[in-house]
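All protein chains but one are shown in place.
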Amino acid sequence: MLKFILKRVAQSIVALFVIITITFFMVRFAPGDPFSAERKMPEHIKQNLMEHYGLNDPLAVQYVNYLGNLVQGDLGPSFTETRSVNQILAASFPVSLELGSWALLIALGIGLPVGITASVFKNSMVDYIPMSMAMIGICLPTFVLGPILALVFGVWLGWFNVSGWFMPADRVLPALTIGLAYAAVIARITRGGMLEVLSQDFVRTAKAKGVPFPRIVFFHTLKGGLLPVISFLGPALAGIISGSFVVETVFQIPGMGRQFVQSAFNRDYTLVLGTVILFAVLITLANLLVDIIQVIINPRLRFEDS
Amino acid sequence: MAILEVKDLKTYFHTRNGIVRAVDGVSFSVERGETLGIVGESGSGKSVSCYSLMGLIPQPPGRIESGQAILDGEIDLLNCSEKALQGIRGKKISMIFQDPMTSLNPYLRVSTQLIEALRIHERLTKKEALARAIKALEEVGITEASTRIQFYPHEFSGGMRQRVMIAMAMITHPEILIADEPTTALDVTVQAQILELIKERQKANNSAVILITHDLGVVAGMCDRINVMYAGKIVESGTADDIFKRAQHPYTIALQRSIPSLGSKGSPLYTIPGLPPDLSKPIPGDAFAMREGIKSGGKWDQTPPPLVQVSDTHWVRESDVILPTLEEVLDVR
Partner (left out) sequence: MSVEPKLSPSESRLPDVSVDLDNIESGTSLWQDAWHRLRKNHMALISFWILVFMAVFCFVGPFISPYDHRDNDLEQTLLSPHLQHPFGTDDLGRDQLTRVMVGGRVSLGVGIIATAVSLLIGVTYGATAAYVGGKTDAAMMRFVDVLYALPFTIFVILLMTLFERSIVLLFVVIGAVEWLTMARIVRGQVLSLKEQEFVEAAVSLGYSTRRIILRHIIPNVLGVVVVYATLTIPSVMLLESFLSFLGLGVQPPMPSWGSLIKLGADNMILFPHLLLIPAFFFSLTLFSLNFLGDGLRDALDPKSSKD
């Protein structure tokens, strides 16, 4: 098992490296430079700035320098602000982290129980109604749901602020926007996974042994039934991150998502790269964790490598 | 007194293609300690009748339309509460299934699965139950039981898994063991071992065994009495001797003719022409006579043929089917 973990860690590092490299060169090859977005500046000033930031050096040199700094944890200076990238991210990361955590909590807290109940009471009202609602949830993308929630609960009912991240109540609408969509997906996946396991032969064996039904559901089938949800958590995190781009824009939240979009617009190379790296690390860690959990739960996977 | 007395069991499935009469009026009894074989093709109702006893039929679409199944003279399995049934399953009546690959929970260790019935029915402590479980494994021939008991099912081979199933079923010393095609999914070499094991465990526990199979060969060495089923009804019932030496129903005879014998290498095989019946359509008379390629005198085409007693132990359903000869079977092919 240790071998498996080490292998996955190694793969993750390679993947990270690839992502960083691709992003680095993609950003550099794009037309324009960080200073064209600003008001027209005199050419000689621009040249000085380019020199100062090392932007006239050959790309390979810049790349190596960047990597060198990266390994020491320095993400470099921002081209559009006076703070360094590290400082900027240190401010916005906790915001996005909080938003994402709430969203995930909502998604699992609603999705799991709904999915399990639906599978146990298959084809009844408890199954049909939530699943139809879940279907709606899946089809309402964040950029549709967000503004509508803001309109209904923020403007018409006046329960919440439509923007900002100041009061605890400000967390509600944004987290719901992302969370509900994923609650819907998780409900469907859980239902599917549970149905699959509940139809297996060993459930019949357990029943024939006189095992009461609640125990069959929670002790015998839950582990297997939740496997698809667990493997979904990896992509779910990626989805929550992309959801944050929209939600942070709509609700004016000072998080990494909004920052990413803006910094890409502004061609702030280092900030873009820094943000991408942070995202990539998060996603990679999450995928790694998910894989490990899967192996723990499903004993059959443990022997696949040998 | 018989340990199990089944009277007029009818189990129908209400599907969108019609009502499938899987078990259509079946009565039989099982004595303590004896082995009863139930033989028939797929769809004959042999499994469904036993699943009905255990309450394992999905309802809907299945429904036990009528019947009684008195266990030990006390309780009617078909008309008692689910709670009562739960108490009986795994304790008084145990069941093992055909495919040991899928019948064990892959996510749980064998130890967990073995001690489960003990913890539920006998309220033993984990330690006590584990000790008994190890012993049970040793009794079914698994060596190094105390280490291997901690394995997961996929770490055992098919034959060993079936042994684990048997251990799991017998660990509570049930009065009846129902074995549904226990050897069908196993290698031929392992089949005989498993059957021997069942016999041995049965004797040790003084349990009755209901052995469900489509294979007459399996039944020959094992069973005291045999019920032959066709289209949801019993067509012949008797001791092993009765069935093998004095078979009277044409279906039983045809089954025996179809067994390839080891001696006649190269000679053509006898087969029963036609297909098993479509149970979603009502069958007014002798289902076997209605089979394509089977000729009959027509007496029982519209009236259900009755069961007739031939001797103390031997019952046969009336039938005037004329079995085709080997040549006639070959011609059609």
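Letters are used for the chains, namely A and B, taken in the order the chains are written, and counting of residues starts over at 1 for each.
In this section, a contact is a pair of C-beta atoms (placed from the backbone, for glycine too) under 8 Å apart; a residue touches a chain by one contact, two chains touch by 3 or more.
Because the structure is predicted, anything quoted here is derived from the model rather than measured.
**Student:** Touching the absent chain in the whole complex: find that residue among B:A22, B:I120, B:L197 or B:I210.
**Tutor:** Per the contact definition at the top, the residue touching the missing chain is B:A22.
**Student:** Which listed residue, B:I259, B:L275 or B:V308, touches the chain dropped from view?
**Tutor:** Candidates B:I259, B:L275 or B:V308; residue touching the omitted chain: B:L275.
**Student:** Could you list which residues of subunit A touch the chain missing from the display?
**Tutor:** Touch set of subunit A with respect to the missing chain: 15, 18-19, 22-23, 26-27, 30-32, 123, 135-136, 138-141, 143-144, 146-148, 150-151, 155, 162, 191-192, 195-196, 238, 241-242, 245-246, 249-250, 260-261, 264-265, 267, 272, 276, 279-280, 283, 287.
By definition in this document, only the chains that are shown with their structure count from here on.
**Student:** Contact residues on subunit A for subunit B in the complex?
**Tutor:** Result: residues 200-202, 204-212, 220, 223-224, 297-300, 303 of subunit A touch subunit B.
**Student:** Contact residues on subunit B for subunit A in the complex?
**Tutor:** 54, 56, 85-91, 94-95, 97, 99, 102-108, 116-117, 120-121, 152, 154, 165, 168
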